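One protein chain omitted, others in place.
Moving on, here comes subunit A:
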Amino acid sequence: MLEAINLHKRYHQGEIDVVAVDHFSYRFPAGLTAIVGPSGSGKTTLLNLLAGFDVPSEGEVRLDTTPLSTLSEDGRSEVRLKHMGFVFQQWNLIPTLTALENVAFPMMLAGVGLKERTARAAHLLQAVGLGQRGKHLPSKLSGGEQQRVAIARALALNPPILFADEPTGNLDSVSGALVVDLLLQQAQEGRTVVLVTHDLELARKAERILHLKDGRLLRVEEMAREATPPTAREPV
């Protein structure tokens, strides 16, 4: 279970303190949670803190019972490797590795044997519809294909949490829909999928939407499935 407790992040810009995330608290349940907000609302900073890329000025992120901010950089790397998968808007793949090697990369870090990781990477590529593209370098893949490789890689070690930061931002509508379907599928399988987007239409496919403004969690919108109108409730 991923939980943010009173998360606060401020940066120093010269003599001014800028608050990027303002006392954010939320327990992320399984399923798809979208974080939305205008540009500069603190979405990316929040994701950085949740994923352990950065440490909060105050408060903490807990994964199950472990507070991430008490871990070293390498400790947080290990947590990410074992418990989290990532799909970014861009700079998703290692340019000098083929699609198959990119998917196998986290498994190599985790010490999975060559034969096993190659077979699993091929299987995952097959699952995202890129079974024939394994030997291609990222530069030979379209944007949508690259995002699907990134999803396959994010699932390589079967992590319980998936972070997606504007995953359809650079894609055409057809490619974007394919990527969203894959993310929804992961949420339905019981993973905690955290989707950061400014696209409200995309966010409405989530089970709940966290509205962010000036670093603060304004409200949590629970999306009713099957024609049930969305309901709103206060943050935790």
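Operating definition for what follows: a residue touches a chain if its C-beta (ideal position, glycine included) is under 8 Å from a C-beta of that chain, and two chains touch if they have at least 3 such contacts; residues count from 1.
Here is the rule we use: contacts and distances are computed from a predicted model.
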| item | value |
| --- | --- |
| Name under which UniProt lists the unshown chain, selected from "Macrolide export ATP-binding/permease protein MacB", "Alpha-ketoacid dehydrogenase subunit beta", "Biotin-dependent carboxyltransferase family protein" or "Ferritin-like domain-containing protein" | "Macrolide export ATP-binding/permease protein MacB" |
| Option touching the unshown chain, where A:L109, A:A127 or A:L184 are the choices | A:L109 |
| Option from A:N48, A:Q147, A:T168 or A:Q186 whose C-beta touches the chain left out | A:N48 |
| On subunit A, residues whose C-beta touches the chain left out of the figure | 44, 48, 51, 53-54, 73-74, 77-78, 80-82, 86, 88, 91-97, 101, 104-106, 108-110, 114, 153 |
